[in-house]
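In this view, the complex is presented without one of its protein chains, the others remaining in place.
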Amino acid sequence: MTFDALIARGQRIEPRDDMPEGYRKTLVRQIAQHAHSEIIGMQPEGEWITRAPSLRRKAILFAKVQDEAGHGLYLYSAAETLGVDRAELTELLLQGRQKYSSIFNYPTLSFADVGVIGWFVDGAAICNQVPLCRSSYGPYARAMVRICKEESFHQRQGYELLLRMMSGTEAQRADVQDAVDRWWWPSLMMFGPPDDDSPNTAQSMAWGIKRHSNDELRQRFVDMTVPQAEKLGVTLPDPELRWNEERGHHDFGRPDFDELKRVISGDGPCNEQRMARRRQAHEDGAWVRAAAAAHAAKHRAQQGR
Amino acid sequence: MTFDALIARGQRIEPRDDMPEGYRKTLVRQIAQHAHSEIIGMQPEGEWITRAPSLRRKAILFAKVQDEAGHGLYLYSAAETLGVDRAELTELLLQGRQKYSSIFNYPTLSFADVGVIGWFVDGAAICNQVPLCRSSYGPYARAMVRICKEESFHQRQGYELLLRMMSGTEAQRADVQDAVDRWWWPSLMMFGPPDDDSPNTAQSMAWGIKRHSNDELRQRFVDMTVPQAEKLGVTLPDPELRWNEERGHHDFGRPDFDELKRVISGDGPCNEQRMARRRQAHEDGAWVRAAAAAHAAKHRAQQGR
Amino acid sequence: TSELAALCVELGDDALVAAQRLAEWTTRAPELEEEVALANIGLDLLGQARLLYSRAGQVDGTGRDEDAFAYARGPEEFRNLLLVEQPRGDFAHCVTGLLLHSTWRLALMQRLRTHPDPVLAAVAAKAVPELSYHRDHAAQWVLRLGDGTEESRRRMLAALGKLWPYLGELHAAAPELREEVEDVLRQVLRAATLPEPQATPVTTSGRRGEHGEHLAPLLEELQSVARTHPGATW
Partner (left out) sequence: TSELAALCVELGDDALVAAQRLAEWTTRAPELEEEVALANIGLDLLGQARLLYSRAGQVDGTGRDEDAFAYARGPEEFRNLLLVEQPRGDFAHCVTGLLLHSTWRLALMQRLRTHPDPVLAAVAAKAVPELSYHRDHAAQWVLRLGDGTEESRRRMLAALGKLWPYLGELHAAAPELREEVEDVLRQVLRAATLPEPQATPVTTSGRRGEHGEHLAPLLEELQSVARTHPGATW
């Protein structure tokens, strides 16, 4: 069956199938960006593993950040089925030629941020990604199934941490509200520019790479999050936020999309720091990777002919 | 006047005077070792500048560690009058071919250590060094005058910190006693091996480089320190320590000179750490020193002829 | 007077955080002379911080002493510039940060010498010669490194690229100093044969409490001993 016929029937495209070059390129870019986001996304929370205030929270956070490394691995593998390799994609990231999610360029300032990142950022990621489990590209869709399962687990853990903190001391409650204030708008920006300023959406939807528009997903996230915020006892920092009976959805303010552009183009509070850390780890690890390769080559030479 | 005549009259040897090669070599070794001790000696206290528990203590400690760098500078300059240069001596230190005082190979574990180092280590240094203000070699003697003045200031500040801590909380008093317990014996070892095992002492005394034997200086330190310990309200960890009416001195136990040998030969708790830090700073600074030299050379080329 | 107290706290926080970063250089400087020089500068700034905090505690009505400001506030209460909280970096980073901060602080302190509060005016008068030395020291190193070896030039350019955006924060905090500060910096760069960096200015500011991830660990270390010994005297 041809590519168009498979897409039309809602069947999956597999690596061996023919596919248009535009489809392949768009997918590589999207999957790579997603993989990079998992890896860079380890940083904002990673610094808190050594500082987690109980051993149980330390174990939960350590495991979560480990899962993110695992997600990165799945996704780079999915990208490799499209004829690129991980080292190549890593180079593109380090040269700033491929992006990662803007959200990870904001600082984590207290342990409450760990909870709010779980609640908002993993929550937004789930809204974005659950539809991708039905992506037209098979390896990507299958990776998303595993990833979404773990991320909803992370989201619950984040929210549960916040519930505990809100039943704690005054200082803890203040930390939670402060973290909510700082992460709310950046989280809304995770869904990308508004639909009227998102030129590639139509093609991606036609190809079955994307299933919903940015604004639809943003609305879904807001509707999901508002009752959780009420239950938690925090205020979302948007005076325009209210239930619209007619639409059956919450109305909400417009995120500062100029800020989103600035952050994506490199001028967020932590862009440089995140890239520097990733680059440093890559450079510091070069001799290790070289040694592993040299050892493997020797070993092969001895064993094989 | 000849070297021997000057020494016999108790007059000072100056850089332009003739001197026996053994005298020169002994002095270079001694001054270099002293200079290295000042520089390595910045490390045990230096780590506490960022942690000092009040701004006043932070300023005092910052200034003290700065003074030690200054002492190193004076002493390297004194050594340079004997025809060696600082870079050369630094190389010898980094290669482990010249030593520094064994005391700096013990760890500083609490802020009380800062006080006890001032009290014991600067106190012992003063006992060692005051007689050196009358050293037969002029530049060394003059450097010692400045250094001793600053060190007795440091000693008073250390002791004053301990007085304050002893009038503080139970935990503070416990920290002081613990620091005293850890630093007492290593401080006694600062005076070197016992006289019957110190082969170079006689020649050094004849040359006027040394004025008192190791055991005499050790006794002086003990006699000076015991009443200070009583006033402070701490116990010196030596069951044999008591006043000997007949001798007019305190009797005290024998330090573990095997430990001293081990620490001098490189196996103290922190030898490797101290050397690694010094080496790292030297290596990290290489490009800066190279740039300064290159800039100066360009500048001279432009200005000159 | 609450404005005066806020100003003293801001300038005190800048000085304390900058001094703390300089203290991190202890035993790590590229040469002994530089150990002495960096400690001198750190001590000057620490001295300024102490006077400014004391004044703040007098005029804000709380009667807090200098240590209350340094040891009993969390990172969210600090108002220091983002410029001074950046991690230590290499020596090019050190002298570049010092050049930017001391140039700006000198221009400000020169004006504050005529502040209506006589105590702040006196602190400023004392600070001016100190800061002139800091600025000159930094400028001389920028010259040497900018016009030294290939490596030192590369490192200077990297440090400039990294820190220049924080000028945006300085200018936002004191627009009236902008021209003077930029003039001085341009002169130094020219003498050092360095191009003026083209960098987007930061829009966040430590003056509004919008700190990065590096301030909290810095204060954690600064306050660690004091906090584990409640009720202690030092």
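The chains carry the letters A, B and C, assigned in the order they are written, with residues numbered from 1 in each.
Just so we're on the same page, a residue touches a chain if its C-beta (ideal position, glycine included) is under 8 Å from a C-beta of that chain, and two chains touch if they have at least 3 such contacts.
None of the values given here were measured: they were computed from a predicted structure.
Remark: the absent chain touches shown chains A, B, C in the intact complex.
Residue-wise, the contact with the chain that is not shown comes from A:A63, picked out of A:A63, A:V84, A:V226 or A:L241. Contact with the omitted chain, checked across A:K25, A:K149, A:R242 or A:R289, is made by A:R289. The chain not shown here touches chain B at positions 44, 47, 107-110, 178, 262, 266-267, 269-270, 272-273.
Touching residues on chain A toward the chain that is not drawn are 39, 42-43, 46, 48-59, 62-63, 65-66, 69-70, 72-73, 76, 86, 111, 161, 164-165, 167-169, 171-172, 277-278, 280-281, 284-292, 294-296, 298. Although one chain is not displayed, chain C still touches it through residues 74, 217, 220-221, 224, 227-228.
The definition used in the following text is that only the chains that are shown with their structure count from here on.
Distance from the chain B centre to the chain C centre is 33 Å, each centre being the mean of its Cα atoms.
Per-chain CA centroids place chain A at a distance of 56 Å from chain B.
Multi-chain contact residues, meaning those touching two or more other chains, do not occur anywhere in chain A. Among the residues of chain C, none is in touch with two or more other chains.
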